[in-house]
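Excluded from the complex is one protein chain; the other protein chains are retained at their positions.
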């Protein structure tokens, strides 16, 4: 059981001028289930970290107060369980069971009670493997479920979840939601951050919307909030249920072929695949977690050497360079032809500021400096990153980082753009902008390939879809 | 690439011993043998080590693969000795410029190569049969190592395979943005340095987040920790350490009895 009080709460990260959150007055009572909403960069993740007692004094500046059951959150960690957005960095031990046991050991649970509780937590999240399985051998969705089990085993009074289903395939996301629903008892308070409101609504009975400038924008039952502010919130970027999104179908028939994959594969990550990518067409690649979609994206991007089959570029893409396969092209030539957006935006950043990040590609492909600057400024403006031009890419919020990674690939104006999960964790506004951006590219005759789990996105943009099946099922 | 799994049959009688006992036994054995420079004692020791191998559940072929870099090191010792041996007594066997091979040099080289193998093998055997988690557990429970440090190091160790993948991702990220080194060796070195730096930055960032995640699960809350996996130090474990000392001692004794013993100091 745990209740939350925030009074005039604000937090400014070290190294930033702007406050990440500010002026938040909020009271959450025992057993309430709250969905925390707000456009990208509004400070949702920061607020959650504050509740978890994970904003150390040496990492920024605090305003106002935050209390869990009347205690400083750093002292109330025993009552709080947190699942972060990135499961990879919250697994601690090498074996699944040990990882769930880790928290129990820290809390001083007697040794003979630990394993029954571990098994029970694993069962509650529907974890399919034995507890001796190495954590390194789990797919993203399985890691997410394990992280949830590690938290549930502690029986927290306050459960904090930050986009727990980002990156999961629809079936996996359902499973995690079911696990959360099953774990909630009347004594558990829940604060959930999730952009896709419709998916989250069955789990919550209250909605709190943060305003980007500070303070709470709206607060109440979902029906009341959306009835009163629905249209305004939708315009600001909240995924209000029932508000239609843009649809951008291709204006004309597709153009020439750019790339052909002929039994292209990389055992055991990707089974042989046949595929043609055309100019002026948006192709969606679908499939469950672990099917090899990201592997295919890297292969098509000329970044991985194929383990089987062939990838051929046509003259429309490669000019006179059609004899060499893309993975052997020199990097500057590659960057001018094919742009890649990685699944994890952080994997993509190589410089220290947002501005340098955008300028790198155009400079390497030999564009003159004034034109580089013009491109960079235009992209900053278009993706609403101007305010962050001097920021370190790794300090961006989830949505900001995703926008930057898409922008870096656009900066070299490649003939073919390959995006891996471009829309996960995006607010509605960014989502719409991304659809427009990619549709504009396609209509200008570029090829667009997107790997995605996002059904709305496919419906809005894709002209054609292929579905990958897992290369081989392991027991 | 980098293998982290133990390569031995887990049930083997000596592989099952307490990790701290195995580590202590390996260190005792190595240390006694470092003290000798003659070929006889290490030769006897290597024979003992190889004879014990099945008890550790390691197959000879696997050991050969793990020990391959050691053989390369042996060649290095031989070459360096041909150039720089302190003792060049004995019959001259071969001479070419600064290279001088005498029977004395050969004996010394044989001694050093065998010593290197004899000293290194116990470590290879111990680590091939020990799971890092078990080692950390045993260090905390049986060797009174501070738990926060042992578990913290263990959590960081879990990142090793991830860092290998990260290296690949970093290389791809640069290539996607038009950065490569081509054939220029200097550019390659610069790219290597840049990638290594990025790896380090990424690793520290991960470490920072991991520390936060660990604290979120009560790692440093001050509550006395309990243990889920019990490690016990049995009489058999004492026996293993004593046995290692006795075996190494008897290898030295054989050498002394044959009159070939040459101590490191003196």
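Order of writing sets the labels: A and B. Residues in every chain begin at 1.
The rule is short, and it goes like this: a residue touches a chain if its C-beta (ideal position, glycine included) is under 8 Å from a C-beta of that chain, and two chains touch if they have at least 3 such contacts.
Everything below uses one rule, namely that contacts and distances are computed from a predicted model.
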Protein name as given in UniProt for the chain not displayed, "ECF transporter S component", "Thiazole synthase", "SOS mutagenesis and repair protein UmuC" or "Menaquinol:cytochrome c reductase cytochrome b subunit": "ECF transporter S component"
Sole contact to the chain not displayed, among B:79, B:187, B:242 or B:258: B:79
Hidden-chain contact residue, picked from the options B:153, B:187, B:242 or B:258: B:153
Touching residue (missing chain; options A:30, A:133 or A:352): A:352
Missing-chain contacts mapped onto subunit A: 14-17, 56-59, 352, 388-392, 394-395
Those residues of subunit B which, in the complete complex, touch the missing chain: 2-4, 23, 26-27, 30, 34, 37, 66-67, 69-70, 73, 76, 79-81, 83-87, 108, 111-112, 119-124, 126-128, 132, 148-149, 152-153, 155-157, 159-160, 163-164, 167, 185, 188-189, 192, 196-197, 199-201, 203-208, 210-212, 214-215, 219-220, 264-265
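Just so it is clear, only the chains that are shown with their structure count from here on.
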Whole-Å gap between the CA centroids of subunit A and subunit B: 40
Residues on subunit A engaged by subunit B in the complex (per definition of touch): 52-54, 77-78, 80-82, 84, 86, 88-95, 98, 101-111, 114-115, 118, 135-136, 150-151, 154, 298, 301-304, 330-332, 334-336, 339-340, 342, 346-350, 360-361, 364-365, 394, 408-409, 412
Subunit B to subunit A touching residues, read off their complex: 132-133, 154-155, 158, 161-162, 166, 169-170, 172-180, 182, 198, 202, 205-206, 209-210, 212-219, 221, 223-230
